[in-house]
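With one protein chain withheld, the remaining protein chains of the complex are depicted in position.
By written order: A and B. Residues from 1 in each chain.
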Amino acid sequence: MNSTILQTATRYLLPMLLVISVVVLFQGHNLPGGGFIAGLIGASGLALHGMAFGPKSTREALRINPATVMGVGLAAALGSGLFAVFMGLPLLTGIWFNLEVPGLKTIKVGTPVIFDIGVYLVVLGVVMAIVLSLLEE
Amino acid sequence: MLLALVISGFVLAPVAPMLQRALPHRAGYIVALLPLAIAVMLGLMSAGVVNAGIVTDTEGGFSIVSTAPWVAGLGVDLAFRLDGLGLLMAMLVSGIGALIFVYAAGYLHGHKHLGRLYAFLLMFMASMLGVVLADNLILLFVFWELTSVSSYLLIGFDHSQEKSRKSALQALLVTGLGGLGILAAAIMLGDVAGTFTISELVLHRDTIRGHALFPAIVVLMLFGACTKSAQFPFHFWLPNAMAAPTPVSAYLHSSTMVKAGVYLIARLSPVLGGAAIWNDALTWIGATTMVVGAWMAFRQRIMKPLLAYSTVSALGTLVMALGVGTTKAVEAAMVFLLAHAFYKGTLFMAAGAIDHETGEKDVSKLSGLRGSMPILFIATAAAALSMAGLPPFVGFVAKELMLKGLIPDATRGTGSAALTTMLVLSSALGVVVAVRFGIRPFLGDLKPTPTEPHEPPRSMLLGPVMLASLGLLAVVLPGFVALPLVGPAASAVLHATAKPDMALWHGVNAALLLSVVVIVAGAALFAIQSGVLRVIEPIASRLDRLGPARVYDGTLWAVLTFSRAQTRALQSGSLRQYIFFTIGTAVIAIGGALAVNQGFSSVPGLSDVRNYEIGLFALLLVGAGYVGVAKNRLAAIAGLGLVGYGIALAFVLFGAPDLALTQLCIETLMVVLMVLVFYMLPDFRSISNNSQRFRDLFAALSLGAVMFFLVLIAGQSTPDLAVTTFYGERSVPDAYGRNVVNVILVDFRALDTLGEITVLVVAAVGVYALLKSTPKRAKHIAGLKEGSE
Partner (left out) sequence: MNLQLLLAILVGGLFAAGIYLILRRSIVKLIIGLALISHGANLLIFASGRVVRASAPLVAEGQTSLRPPHADPLPQALILTAIVISFGVLAFMMVLVSRAYRALGTDDTDELRETDS
């Protein structure tokens, strides 16, 4: 597929989709969104890139192997759960800290956020791995 | 402490093969130290020298208790209890075990899998200790099955022989089936009594006895015990189990595993005994086994089957005595159990030694061995005389006590005369067998044997000599060897203080006279045995074909045939057939449940539904139908996309924006993927004919209808909102999130999510692996297909 229209559109769409995916990831705790949806949005953007420019250039642009992304995500999700274990609580108990940002209000940071980021990375990695390998066929 | 004793065997088992490799000549002796230490510990504990835990004095003598929690929710604890009966059995298991390890070191010297044999034997020993020390019915069952499994490994030790494998499987199936009976009985018993703790069952004796399930408990428990202890008609597996190496037979099949059933009967006698069904069944099963075993032993000339059948007979005697259940009979049973362990252990080890040193298994071809193996001769002869019931050996005392427990008097029923006759008959046959195996081969002129006979090595003499001497010492020094074991054991069974009289001489009485009758009859029978056998053998061997072994073979064949046919019918390899089975099951099970349990109180109308909702749903339905009948790939994919986006819209309408977003993204990706993949696949073809289409449509509509009613009924029931309410209330205070769906996913049910993303990773890895592996076999399969057509 060598469509100029698709390629041009992708140039604008991909950064937008990636930004949206990150926004959706972090707003997910309070508004619709979260790791699953954000990962799918990001993966859609990258899949678009793969179709427009070919899987090879997508892999080059990504620099990181999707399998690594999956692995890091799974490790992050599991690792966020291990925090609680080290504190003597059941696996995956949410632990929260208050993060004081100077000039801004207090932000709550907790292990579920890390968990959600892990989910995001897994979904992103899985979809990318599947789509890219199929494109390479 | 008791737990540690039981577990130690399991701990050492995996180490044994390494030990054997490191020290090929000493490993057996080192391993033997463990059972020896266990025996010493048990002795010290029961003598009160070692403070071993909670000691209680009960009606049935002393008992040491040790409990650790295990599956508390089911009332199953690692509860162990050492009392008189447990001590007698555990001493036999560990004491004879120590001798067996030394014996095996000599018998299988240089065998490349000797270490493995040690490991299996240790596993078995630990399991057996667990059986006799467990104070919880479920725990007992677990160890019971472990003995079956380890005996399977031991009988099949020589796994290159088909006969070994077959015999091992037979023993496993028969005793394993019995084990299931015990599990069922144990669950019922625990349910009725409210406890699985064996020592507490006796407190609920009357409740159990009066319960409607009591007959079922007795029958199942006896089924389990009788399979394990090779009672008629389940006795056939024991002679076949002689395919095991002789150390295994000497251990499992003389004094330990086969006595597990006897142990179980004795253990439960205080609880289940006293009821006619229990006592009568045991008495007559035991008596029948006793006579059948003796008769079969009488017909054997090959050493190990001969001993196996004579063991069957002895086990029958024990079961019979426990069935009679009087103080005298139980005392006799305990003394007999000990005596039998001593002489049968000796004889099995002697059989192995003779076979090992002469290469001959047929006793009729052995003669004049006394010169070349004098020590073995003395030990074997002493054991044989004990078996024949001659003084001054413990076998004589046991037989006297047994006779005294059976001989008819005013207090006993009409059956006792019959039982006495049966005992005398089988004992006389036992005399013949004992002399034929234990004495005759050593006397007379030396006959040539496959290998030059010579005295077995010391490792193989230790066991027979020790056990044969114990058979004498038990009588000479009863207070030292026998009474501390059999007295408390009988007390534990009777739940009352018992002290067996082990004296040799009581003056002339009926039992002594019957003993003389047994000896004289046995001697006479020995003199005419070849003539008798010549006459009966043609008839008897024909009868054998009707025996229970045939029933086993037939059943096994029937089960295998059935399962093969069933597999062929259900696992045909046709995908469509599998789907039909699944649909059929779903329609019948779900539809049936809906039809039986739910009536429709009202069929909801359409009044409250808005027009755009009807429009959307109609569109979705049309889309689904269009996908169903689409004539080409692209049309189907387009229809599928329509359905997916439509469902996303429906999610928006009904307050599920997260789902709508997810569905939108997934649908987009799915369409992309389908286009990519289907590009590689052929387009739709019209293969089926109309009747097939009609059949499939019928199946599809049936399941669709069931799902339709399922949703309707789900809507009629009031959902339990406790969980939803909880999440709704705790989401902000506990998890600092306002999107409850996301909070459930990443916090409340994060473990589920973790599992789900793992599934995703597995799917991706699967895709990757499938795509990257080139199908090398493709051509090969294509070639095969051409060849076969």
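Everything that follows uses one rule, which is that a contact is a pair of C-beta atoms (placed from the backbone, for glycine too) under 8 Å apart; a residue touches a chain by one contact, two chains touch by 3 or more.
Keep in mind it's a predicted model, so treat the numbers as computed, not measured.
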item	value
Touch criterion as defined above, residue of B:I302, B:I378 or B:A624 at the omitted chain	B:A624
Touch criterion as defined above, residue of A:P32, A:P55 or A:G73 at the omitted chain	A:P32
Contact partner of the left-out chain, one of B:G176, B:G591 or B:P657	B:P657
Chain not shown, touching residues in chain A	30-32, 36, 40, 123, 126-127, 130, 134
Chain B residues that touch the omitted chain in the full complex	571-576, 579-580, 583, 603-609, 613-614, 617, 620-621, 624-625, 627-628, 633, 636-637, 640, 643-644, 647, 650-651, 653-659, 662-663, 666, 669-670, 673-674, 677-678, 680-685, 687-688, 696-697, 699-701, 703-705, 707-712, 714-716, 719, 721, 723-724, 727-729, 731-733, 738-741, 744-745, 749, 752-753, 756, 759-760, 763-764, 766-767, 770-771, 775, 777-778, 781-782, 785
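Everything that follows uses one rule, which is that only the chains that are shown with their structure count from here on.
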item	value
Separation of mean Cα positions, chain B and chain A [Å, integer]	52
Interfacial residue positions of chain B with respect to chain A in the complex	657-658, 661-662, 665-666, 668-669, 672-673, 676-677, 680, 734-739, 741-743, 745-747, 750-751, 753-754, 757-758, 760-761, 763-765, 767-768, 771-772
Residue numbers on chain A that touch chain B, as the complex places them	24, 28-37, 40-41, 43-44, 47, 51, 66-67, 70-71, 73-74, 77-78, 81, 91-92, 94, 96, 108, 110, 112-113, 115-116, 118-119, 122-123, 125-127, 129-131, 133-137
